[in-house]
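As you look at this complex, bear in mind that one protein chain is not there, while each of the others sits in place.
Letters A and B mark the chains as written, and numbering starts fresh at 1 in each.
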Amino acid sequence: MSQPVSRRDLLHNVVRGSVLATLGGGALFLVQKAHGQVVWQVDAARCINSRLGDTGAEACKLCTTECVVALSAVRAVNEYAKCGRCNICPAYFNITSAVDEKGLPSEKLCPRDAIARKPIGKADPEDPANNFYEYVIDEEKCDGCGKCVMKCKEPLGLGSIVLRVRYDKCVGCNRCTISRACPKDALVQIPVEQALRPPELRPRTE
Amino acid sequence: MEYRQIQVIGGKGSAPGQFATSLRSLAVDAHGQIFAAGDSEIKVFDAAGRLKRRWSTARPVLSVAVAADGAVYAGQLRQIEIFDGAGKLVNTWRDETLLGRVTAIGFVKDGVLAGDAADRAIRHFDHNGKFRNNIGKDNPVHGFLIPNGVVDFAVDSQGIIHAANPGKHRVERYLPSGPLLGHIGRFHGTDPAGFGGCCNPTNVAVRDRIYVTEKAGPRAKVYDFDGNLQAVVASAPFDPNCKNMSVAVDGRGVVYVADTVKLAIFVFEPVTV
Partner (left out) sequence: MKPRPRTVAFRSVAFQGWGALWAAPILGGILSALLALLLGLSFAPILAAQAIPYSRPVETAPQQDTIGGGYKTPAVQKPLPRDALFQVLDVLILAAAMGISVWLVLQRRSRKWAVALTVGSLAYFGFYREGCVCPIGSIQNVAVALTDRTYAIPMVVTAVFFLPLVVALFFGRAFCGGVCPLGAIQELVVLKPVQVPPRLDRALGLLKYVYLALAIGLAIKPALGRDFLICRFDPFVGFFRRTGAPHMLLLGGGFLLLGMFVGRPYCRYLCPYGPLLAWCTRLARRGVTITPDKELDCGLCADACPYGAIDHMRAVRKDCLYCARCYASCPCDGDLAHAKAELVTLS
């Protein structure tokens, strides 16, 4: 009676051992392939809202609607070093709205009022138009709808506002749902250091 | 007033009369010859649009202007090269700080004006290149508001400088010695008489009237000296992605506009109604 048990036990142990070895080997093989973190990021050179060439079109809202997170992990980001600091910013103001008595457009563009405008540098008290203005996007309000990005884009603006994935909000899906919907394949998976660099809209030829 | 397009000169390409990568500035001399600055070359076309002459510049050329004596001034990075009418280099004015990016050149009785985009000001030199004074820096923002990176101005027959200040949506008038005399134009998003967008007008030319070009909704317009809109020269033929389109006017009132994307010179003549 004890012999069938021990043979079975032995077989059991051998098979278990070999499965464990296979699993261990597999794990080691996979671990060798592991490297630094890879994250999803918007390629500004492909994104409809920021790539050069399409003017006057309706802003693409897919980054807002497709993201699995409640308030999309994609937000508009103003690269301050590239911003024109214009008095009448087409991303802040709705420049087709009626002009008020101060000479500024009466309506703002952002549907969630996420952009704040404040004068910077030395102000000219007699001529407020003669001044630089800083435009700061409140990321807690922004939902990545892309309207400001589309308006800031050249030639109307200088293209300093782009859509970026924010990694304190992004959950890092295996396949970003926005990437599945994006018509220009603008969502790419790249190493995190590259993803945090300022966006390249177009290589300079001068 | 109305205008109609009569010609297109140049275009994008590698042929002698075409432009490869850029078309930045236009000037018209007394004989009706058109001087075009693009790539690293000055090209001279006759009134019919045929290429007459062309010569290279040391650096990519940003602006061109023709003096009364026929000398051709080519503005570049940190220098101005002066050629004779045939294209031979006569002189080079170099200055690291005063001629950072020379995007416009003009002439007054007692000297030469150069628009420096790096410092957002117009420099006033005498005929030998000695610096006299700045124009446009005497304000709290120390210069013109030029997010588009180009200072453009023109000098009228009275010697008054008409400079485009795109950030303020107006064309300002200055004396060569510096003081601001006045301005025309205002921001308006939808009214064609106003300047729309973030920074318009981008370029200006003057002869009896003020001719301006705008971007983002590219168009060329004509105003009188009181700021009343006289005509919209054209908007349709320009590539929608143009910006900083140089404009020039000749003695007959023919308007030349440089399309910076199509790299072609559009020629419009006034139609007597």
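Everything that follows uses one rule, which is that contacts are C-beta pairs under 8 Å (C-beta built on N, C-alpha and C of every residue); 3 or more make two chains touch, one makes a residue touch a chain.
Since this is a predicted model, take the numbers as computed values, not measurements.
Residue in contact with the omitted chain (choice from B:129, B:147, B:185 or B:201): B:147.
By the touch rule set out above, subunit A reaches the unshown chain at residues 1, 4-5, 8-9, 12, 15-16, 19-20, 23, 26-27, 30-31, 33-35, 37-39, 43, 45-46, 51-53, 68-70, 77-85, 120-123, 132, 134, 136, 139, 154, 158-160, 166-175, 177, 179-180, 184-186, 192, 196, 198, 201-206. Listed for subunit B, the residues touching the missing chain in the whole complex are 21, 117, 120, 141-143, 146-150, 241, 243-244, 261.
Just so we're on the same page, only the chains that are shown with their structure count from here on.
Residues 52-53, 55-56, 84-90, 94-99, 103-105, 121-124, 127, 129-132, 154-158, 205-206 of subunit A are the ones touching subunit B in the complex.
Of all residues in subunit B, those touching subunit A in their complex are 21-22, 60, 139-141, 145, 147-148, 167-169, 186-190, 194, 196-199, 215-216, 218, 240-243.
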